[in-house]
Each structure stands twice: as structure tokens, then as C-alpha cells.
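Every protein chain but one is kept in place in this view of the complex.
The first chain written gets the first letter, and so on, giving A, B and C; residue counts start at 1 in each chain.
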Amino acid sequence: MSDVKRVVLAYSGGLDTSVILKWLATEYQCEVVTFTADLGQGEELEPARAKAELMGVRPEYIFIDDLREEFVRDYVMPMMRSNALYEGLYLLGTSIARPLIAKRQIEIARQVGADAVSHGATGKGNDQVRFELGYYALAPDIRVIAPWREWDLTSRTRLIEYAEQHQIPVPKDKRGESPFSTDANLLHTSSEGKVLEDPWDEVPDYVYSRTDDPVTAPDVPEEITIDFERGDAVAVNGEGLSPATLLAKLNELGKRHGIGRLDLVENRFVGMKSRGMYETPGGTIYHLAHRGIEQITLDRGAMHLKDELAPRYAELIYNGLWFSPEREMLQAAIDHSQHKVSGTVRLKLFKGSVFVTGRRSPYSLYSEKVVTFEDDAGAYDQRDAAGFIKLNALRLRLLGRRDGL
Amino acid sequence: MSDVKRVVLAYSGGLDTSVILKWLATEYQCEVVTFTADLGQGEELEPARAKAELMGVRPEYIFIDDLREEFVRDYVMPMMRSNALYEGLYLLGTSIARPLIAKRQIEIARQVGADAVSHGATGKGNDQVRFELGYYALAPDIRVIAPWREWDLTSRTRLIEYAEQHQIPVPKDKRGESPFSTDANLLHTSSEGKVLEDPWDEVPDYVYSRTDDPVTAPDVPEEITIDFERGDAVAVNGEGLSPATLLAKLNELGKRHGIGRLDLVENRFVGMKSRGMYETPGGTIYHLAHRGIEQITLDRGAMHLKDELAPRYAELIYNGLWFSPEREMLQAAIDHSQHKVSGTVRLKLFKGSVFVTGRRSPYSLYSEKVVTFEDDAGAYDQRDAAGFIKLNALRLRLLGRRDGL
Amino acid sequence: MSDVKRVVLAYSGGLDTSVILKWLATEYQCEVVTFTADLGQGEELEPARAKAELMGVRPEYIFIDDLREEFVRDYVMPMMRSNALYEGLYLLGTSIARPLIAKRQIEIARQVGADAVSHGATGKGNDQVRFELGYYALAPDIRVIAPWREWDLTSRTRLIEYAEQHQIPVPKDKRGESPFSTDANLLHTSSEGKVLEDPWDEVPDYVYSRTDDPVTAPDVPEEITIDFERGDAVAVNGEGLSPATLLAKLNELGKRHGIGRLDLVENRFVGMKSRGMYETPGGTIYHLAHRGIEQITLDRGAMHLKDELAPRYAELIYNGLWFSPEREMLQAAIDHSQHKVSGTVRLKLFKGSVFVTGRRSPYSLYSEKVVTFEDDAGAYDQRDAAGFIKLNALRLRLLGRRDGL
Partner (left out) sequence: MSDVKRVVLAYSGGLDTSVILKWLATEYQCEVVTFTADLGQGEELEPARAKAELMGVRPEYIFIDDLREEFVRDYVMPMMRSNALYEGLYLLGTSIARPLIAKRQIEIARQVGADAVSHGATGKGNDQVRFELGYYALAPDIRVIAPWREWDLTSRTRLIEYAEQHQIPVPKDKRGESPFSTDANLLHTSSEGKVLEDPWDEVPDYVYSRTDDPVTAPDVPEEITIDFERGDAVAVNGEGLSPATLLAKLNELGKRHGIGRLDLVENRFVGMKSRGMYETPGGTIYHLAHRGIEQITLDRGAMHLKDELAPRYAELIYNGLWFSPEREMLQAAIDHSQHKVSGTVRLKLFKGSVFVTGRRSPYSLYSEKVVTFEDDAGAYDQRDAAGFIKLNALRLRLLGRRDGL
């Protein structure tokens, strides 16, 4: 395995990826380049730099990037245009972050002349697939190292032993078994494992970190507005915001009102079912608001086609196929529908719920004149409906006659 | 038009269908048979009998049927198996009731030797389509009379004049303009028109009739369980219930907790957008519980196929195509997936929200042994993931090489 | 009906549209503008001008346009990118011409200040729908006049009487009943009606006009090549050709070898089944050649998505929804896939058959190195397949265990 010279590691600064850092350097006798991304996970990143330095990474090989705006603008928002929900419910908060990390790792690998990339995802999960499909799509001949599938540090005890043997600091709270594991970014926090493994057991209160308890949330609904332009949110309560600050603002609102909690048993791409708990406060508001503005600005044909394509699109993102021709084709179709998805949605947030209460748009297709119960001054001729029904019924009548009805 | 001898009218006993009754008898010089169905709309039906008699309908031609069990068992529950949501949000409460009414009208027409059927739906809505596609599918050569598309009683004033001229009692509250119109059955109540016609205006409080205000709903979550067998709910809190009583029980629970309110702008089959407010208290709980039990009992392949078919299935029901070969084909596919969708879901109801908090089943496909973060004793070989990823990546790598990445 | 001032008629110069011309002028007391398009139907157009003049149309209101290049470039080729086949077999030759005619009529209407458009399609067919959906999509408030749905000239005898009364020349061969009716353009000729109405009766030889009989076609296969660039054919046998001349060249080749005959019973949008005979000589070759070049240049994900979308796309075109958001969305997805669909396909034409015998491309994704039965020098690790299969099987194994297999 001595053929690897330089490897770019997706490095969080935590215990696991620190052990990986050391293990890569030792096992592969190669130079390790660390890449730490700020995707809005809410942790300080500078400690990661210090740790990497401490473990011998050359300063010029420590990459720490704030990717929050790119994340929301180029990944979250395009996905939100599709209204994608994996298995009907999940807003894909983890899945959508992986392609960006993979892309940036490959860019860094090219920049520093690395011949390999590595990540800290385990061999049972979806994230290994998402990282690696991203790597291979963007750099077909890159070498991928997945330590969790290779090494023999298969228990936490052995991992900690390894850390101690190699002078890797072990935080006190990592000594014992963590009761669950989490992943976080600007869109969501996911929790899974251990105390969540029995899908009949209720998720314990202490697992929630991104949302306040709906029970103790404010007793009075809060009304907000979101403005959309060409399918993307651009303002909250009238205040124009950049993509990341907008999502952060919605997260703050959603947190306060206990919005976006989801207890889910889902089907992993690798073939097993897993139980997760997701908190997507701002994303949940965003999703419903986007549906709201589409209701008045999207034509029926466009909306129904989108609705039929959305499950497939969601599956592709979940499975790590962001960088695939078929995801791009679907994106092209979806984006084509969004040119006039502009306007304002008003919502009420209250103890875990989001209610769309109004929507308006300069591009509204809703016509009070046509729909009204009142006299419509000839905008719609009710007699047309007779012919419409007759011809839609024709095939059913021929069928009924044949079948002797 | 004197060629119609006997017509079966879907008769609610209200002012509009009473005017239609008289108008049919007058205009077509034909015998009118009334059919009034109890679909759980929550109104007394015997007054409809008295009114019909008063207006000269022969007693043996007055049909009043309690269809609540058939409605929930043969229409609502099969639809719920699909997880259908029209335009991503709407549980299809009105749409799903129409085919049953049409079917029963045709049965009665055959029984009494009627040559025509009639309904009170207007010429702008979806219901005329749903009724008539049902009629024609089941009786291809039936004559259909849609008074709202034929007569000249195009304003409420003229309708009331006509009623007075013909000794039809006009309830006091019908003299003025109703601020909105409603439809109700065991699954939902819909409201639309007038005060709801501006989609930016919030739905006034007085429009809600089936759900308590989430703000004033109980401050403490209520935990319930629902048992499923082969895809259908069979018990609430351990108590076995018939389809209609089960849905009524969920309605009661949903009402108390303010669950199932939806403010929607939707696309009608007849080509216009309309704004409606729906209250589906029990159905909302049912829908989420069904998703919950499927999470552990449905295979991924089955679930994803269902998710891709559901928008089409929903569209068919919305458009009135319940009695169509393609709806039946989709139903066959969906029903095939439900054989092992049995078990129990636990939920919390709280101020407008439904949270699934646990699910268990003797047919669970969830395997703690496989998914666990702990040692899985060889249930899953993490090295398999490497090959899995490599082959899934192969086409992307060939693509990347070609495209010079 | 005197409110129409000026109407643009899609005018072929034949008997039927000449009668319509006169009827419009008489019934609506309006000025008639004629529009005659050369879509490659193989008829002289100047006689249409003479006839129109004869019937009193002002010279500046006679429009005769050669639309052949636009037709193939902007309609036929985009459609061919999708591999669309209506009901599995039909290359949509009539359907794809209608939107262009509608578009040009509307342009002329704007140019001459007309307030109405008219066409000669009957009330039972698809073409009325295709024309009128095109008109309304491009000019929402245009007045549409469909004489066949309005007038009382419901038999050929009465039509001819009307012609004679109004000094419209009746060609001798139009006096008797034509044994079938046809439509032609550069892509195909369709025949239907009369002698074709019994779907059990074989299509008589005299109905074929665009293709030689396969039985008498050359006894020796002819080999040709077609070059593609970005999804569209650009050369035949190495000779670069414009869209229309390329299709004409393929038509000539296809005709000679008896290619592209199709006897079909199809489902019309208006709800009935009809039997047609289509001859699409060049289009059939084009379709198979396009499939051939895609085989080596399209990724699997892109190809399978295209294959799933194609039936819907075909249905939209058949139903006249070319100018609809959903057709445009699908086109955006399809076009996105064609960037590298370039290269050369070699085919053999022989007595009704087209055989793709070779394909090559600078963008080929086919890798002999990977696929070879010989030693592949490590391009593919067969052991990866084990993991790939194991994880794809995992869900099936969990299912099998649950179901007691």
C-alpha cells in the first residue's frame, strides 16, 4: 500500500478523523492533507487546524473553508426547487452536503497534487457511497481510502487505545460510549444509533439539539413572510438575505417554534433499514413555503410532472448520485419550471407546525375572475364542461359497453 | 327534452338540490327519484325524506342509504394504502366520495328503471367530472343531466325566486349570500369560494368546522396507537373498530388536537386554479400512521415504486377516474405490496401536529443486528461496500474519463 | 358572429379548405387571410395562390411559406432526440407538424391584425386539438373557428353542392368518394378512413405512396452512414446536409428499400380508437440510427431516464401539447443528455428493414479494455462484483428471512 503519496482527508478535528489522520500517515506512509469544511455545523473550526498541526500536518496542507454560502446556494436551494422528500418525509439534510465536500476534496487534491482521498464514514452507511461516488465522478482515477472498511479498530475501545498509543488527545466525553451519533450542517442535524436503534422506543428528549420542544415553544403563533425569486427564497420578513443567512434565519425561527422534528425508519442504499431522528427547522419552513409559492405560479402540467419526478430525484440525491447525468437532467427539467416562481408566502409558525396562510405573486396564474362563484362575465363557459366530460368519458363508455355494463 | 322518463337525483335535501328536483320534474316532465347518502357528513338525513315527499316524490322512490362503512372500507382505505397526496398535500377527501355516490346512483337507476341521473355540481368544478365519469363508466348509455350547466338560474337571487315560485322552503340562513361553500364527509370538510377567493387573505376562523384551533387545543400531547393489518387500520388504542367507526374515532382525536387543517391553492381538472381550505383530522393521522407502519414492513423496492406511482394515482382520483383501468392497475400494484403491512404505530397528537414516535411489527424488516453500530457478529460484511461502490461508480468513472475530468 | 373581422386560415388549396375559405367569408362576413405552408408534403404551392386569388383573397393576404428547414430543425429533430414512439410504434409524423403551422398562423394573425384563426380539421380527430391548443397557448385570446364543428356541410355531397353554388372548382377525382384520406409532410404520410376502417382488413397496396413495396425493393442491402452531432443527424454517407435536405435524403433511401410502413390502431386524444397507416421512410432510419449512436455515447443513467420519460413525451406531442410547460421541461432534460451524442452510425437498408451494423464516436463510453473477455490489465476487479451483489441482495435476503423462505 506504499503507492499512495499524498492523501486529502475530510477532517472534522474530532477523535475519529484524528485517528484516521494518524493511521493514514502510518499505514500508507504518506503525507496527509486535511480539509475541514464549515457547512454550518455550528462548531469552531480553528481547533481543527491546531490539532492537525499538532499531528504533524504541514500548515500549507491544512485547508479550512467556509462553504456555507456555496452549500445553500448550489446544493440546498436547487434541491428545494424539486420539493424532494426521501420516502415521503425526509428533507435529505445529510445527503445534500456530501457532494460538496467530495467536490472540494477533489479540487484540493488537484491543487496539492494528491493521489488519494479519504473520509471517516463507516462501511454500513450511505455516506461512504455518497463521498466515493462523488470522488469517482469528478476524478475517475483517484485512489479512495476508507479506513473504516480497512482497519481493525472495530470497537471504540480499540480506537481509543490507538489514540492513546499515538498521542492523540481523547476528549473526556469520548471515553465512554456516546449514546447516539450525529451529523450536522446548516440544513439539519441527524441522530442515529445506540439509544435510537429500537424503532418502537421513543426518541429521548436529550437527543434533540436543533429544535426546542414544541410543548414549551411559544404559546402564540408567529407570522412570517418569505419572498421567492425564480424558485429560490431571497428574503424573510421583507429583509433580503444571502442564501446561507436566509437559511440560518429560518433555522432560528424554526428552532424557537419546535419545527422540523422527524423520527424516521428509512431504507439505506446499502440495503438495510435504519432509524434516524432528523431536525430540519429552517428547511421544513422553506419546503412548505416553496410549495406555497408554486401553488399560484406553476402551471398544472409543470407541477404534476415535477411531483412525478420528485421521488426519483430524491432517491438519486439520497444514493449519492448528485454528480450523475440523470440528476442533472432532472435538474434541467425542474429549473426550467422555476422562471416565474416568484412572489411572497405568508406562514404561521406554532409549536411544531407550519401553516401557509397566504401567497401572492406578480406572476400568479390564479384567476379570481375565472374561478369565482359569482358572475364571471364570460371568462369561463360552463357549457364547455359538457364536451370536456363527454370526450374524457368516451373511452370509458366504449369500455363499459364492451364489458357489458 | 321530453325523452327522459325517470331520473335519479343525488339529493342532499338542501335548497339547491331541492330546486333541481323541482326543475327536473318541470323541465323534463319526468319522474324524479331521490338518492341521499350518509357518508358521514354529520347531517340528519330524515329531513331529506320529508322534503322529497313534500315535493311530490313517491315514497318508494326516495332512497336514503348509510354508506359510511362502504365508503371507508372500499374507497378511503384503498386510497390510504397508496399514501396519495394531490399536489403534495391534499388528502383527496371530496374526490374519493364521488365515485361511491355515482355507483349507488347507477345501481338505483337500474333498480327503478330510470333512464337518467342528475347531480347538483356546478359547471366550474371537479365534481361534475367525477360524478359523470363515474356514471358513464358504469352505465355507458345513461343520460346525464347537469342542471347547473343547463338552466338560467345563474345567480342566487334567481334561484331563490325560483324556489319561492315553486313553494320550496327557503331556510332563513340561505337568503343572504353564504360567505363560503362546503362539502363534508367522514374523511373531511372542504370550504371554498367567496371569502376564500383571494389566496393572500388568511382563512377566517369561522370557516373551520371540523377541527379545534391548535392554539386553544390541549397543552399536553396525547399518545395513541393504531394497529394495521395488511395495509389497513383496524384498531385505535388497542380497540378493534370497523372502518367507519375507526375513522370517526380518529376524527374525534384529530379535532381535539387541531389536526389536519390545510390551506391550498390547487389545480382543477377543468383547467383553473382554485383556493380551498380542507380539514381532514382523522385522515391526516391515518396517513402518517400508515407511512409509519410501512417504514418497517415494506421493502425499499416496493416503497420507492409506490412513491413514484402515488402522484399519478392521486391525480387519477382527483380527476374522477376511480372507475378506470389505469386506477385499477395501480391499485393492483399497491395492494400487492400491503400483504405484510401489519403492526402497531404509536403517535403523539399535539396542537396541530402528529408525531410518529414508534412502530413495531411481527413482519418488521428492520434488523437491529444488521444496522447496529456495535459488533454485528458478521451479519454485514463492511468490505462488501467497497465492491458495491466500485461497480456503482464504474459508469460515472467511464463518463468522467471521457469528459476529461 | 359578425364580430370577426379578419381570419387567418390554414389553407391547402384543396377542395375542403377552399370551401372553408368561402364559407368563412360568407358566414362571418370577414376578410380571409390564407396561409399555405410547405412542410415537404410534395405538392406545388403556387396553385394555392392562384386559387386564393380567384376566390377573392387580397394578394398581400396570401401567405405561402417554405417551412421545411424550420420544421425539421426545430420540431422533428428535437423530438427525435427523445426516441419518442407513440404507443410503442408511431413516429408522430402528423402530430409534430401541427404546432409549427399553429405558430406561423398566429404570427401572421399578429402581422395582419387578424382577430381569428381557422383550420380544416374535423371534429373527430386529433388535429383540431393540436391546432387549437397551439393557437391558445400562443395567443390566449384569439378567436378560433373550426368550420367542421359548426357548419351543416356534413356529407361530401353537400360539400360539393356548396362548392358548385359558390363557383369553387371541384377537381374530377374529388367528385366521387375518396377511398381514404391522407396527410403528408417531410416526415411522413398518413392514411386513414374508409377502406382502412376495418382493422382486420389488410391495407390495400394502392394506399402506399411514400414507400416502395418491400417485396419489389432491391435484392441487395444498401449500406449507409449517418453522422450525428450533439444529438442531431448532420450528414449522410459523409455528406453534410441541412436538416430538411438530410431528412429528404433519408426519405429517398427509405422509399427505395420499402422502409417505414406501419399499420396501427391507435388511441386518439378525443377518446376513440382509429386505424391508420403510416409511412415514415427517412424517420424510421433516423430513429434507429439515433438509438445506435446513443448506445455508445449515453450513460446508462441518462438512457434509462430518457426511456422512462419518452412515453410521456410522445403522449404530449400526440395530444397537441408541444407548447406546454411540461413538454418544455422534458425537452430540457432530454437536450441536456445530448451534448456528447456525436459520432457515426452505419446501417443496412433492405426490403423494409433497417439494421444498425456499427457505431463509433470520439465520445464513446464503450470501453473494450473494461469489457473484454481477455485479460483487462486490472481495468475491472471481478471481486468487486461480490460486494456489489451482496449489498444489492441484502434487502431481498432480509425480506426472504421475514417471509420464512
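Simple rule for what comes next: a contact is a pair of C-beta atoms (placed from the backbone, for glycine too) under 8 Å apart; a residue touches a chain by one contact, two chains touch by 3 or more.
What you see is a predicted model, and the numbers here were worked out from it, not measured in a lab.
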Which residue of C:58, C:175, C:230 or C:304 touches the chain not shown here: C:304
Chain not shown, touching residues in chain A: 299-301, 340, 363-365, 367, 370, 380-381, 383-388, 390-392, 394-396, 398-399, 402-403
Chain not shown, touching residues in chain B: 267, 270-273, 298-299, 301-302, 304-306, 312, 321, 324-326, 328-330, 332-337, 391-395, 398
Footprint left on chain C by the chain that the document does not show: 83, 87-89, 122-124, 128-129, 132-133, 136-141, 146, 148-149, 154-155, 181, 193-194, 197-203, 214-215, 219-221, 261, 263-267, 270-275, 291, 295-296, 299-300, 303-304, 307-308, 310-312, 315, 323-325, 346, 350-353, 355-360, 364-368, 370-373, 375, 380, 382-383, 385-386, 388-389, 392-393, 396-401, 405
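Throughout what follows, only the chains that are shown with their structure count from here on.
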Chain contact topology (line, ring, star, complete or other): complete
Rotation, 0 to 180 degrees and nearest 5, that superposes chain A on copy chain B via CA atoms: 180
Whole-Å gap between the CA centroids of chain A and chain B: 32
Length of the line joining the C-alpha centres of chain B and chain C, rounded to whole Å: 40
Residue numbers of chain C (touch at least two other chains): 299, 301, 391-392, 394-395, 398
